[in-house]
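Notes to accompany the following structure.
A single protein chain has been omitted; all remaining protein chains appear in their positions.
This part shows subunit A:
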């Protein structure tokens, strides 16, 4: 292999809100708590004397839980924040996401059908919102998670207005 190959597409310029990291950290903490309760119940309720894989599981599960906690709380939020990129230009909306498999979606403003802004419970806590740009194709959807609410609404309004002006009925 020669030098690291250039990406086949232009990397979008903008990143998500920094608060997204803390939202993902919160999700990691919640996930860890849920799995922690399950593991605790298993370790406390099943006697060590039980046969089969129980003795192995009694120490393997807590180790796995710790690994999960470190990854989900300490590593994944930062990686996610780095790999999610998006950009709105004169003519297009594009987004790049994914760490191992990178997926890049490009949609021209003229073919936008609807722009959705959604806010989940955790997102409301951090003042975030997700934007989904939908077209006539089920696969041609640009999703940008976790933008600041004001930014999300501004982008959605702007795109909806511009799409209205240059709408191309050809779909």
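Methods note: a contact is a pair of C-beta atoms (placed from the backbone, for glycine too) under 8 Å apart; a residue touches a chain by one contact, two chains touch by 3 or more; residues count from 1.
In this text, contacts and distances are computed from a predicted model.
Chemist: What protein name does the UniProt record of the undisplayed chain give, "Putative membrane protein", "Pyruvate dehydrogenase E1 component subunit beta", "ABC transporter ATP-binding protein" or "ATPase"?
Modeler: Of the names offered in "Putative membrane protein", "Pyruvate dehydrogenase E1 component subunit beta", "ABC transporter ATP-binding protein" or "ATPase", the one UniProt assigns to the missing chain is "Putative membrane protein".
Chemist: Would you indicate which residue among A:36, A:62 or A:108 is in contact with the undisplayed chain?
Modeler: Touches the omitted chain: A:108.
Chemist: In the complete complex, the non-displayed chain touches which residues of subunit A?
Modeler: 1, 5-11, 89, 91-92, 94, 100-111, 113-114, 134-142, 168-171
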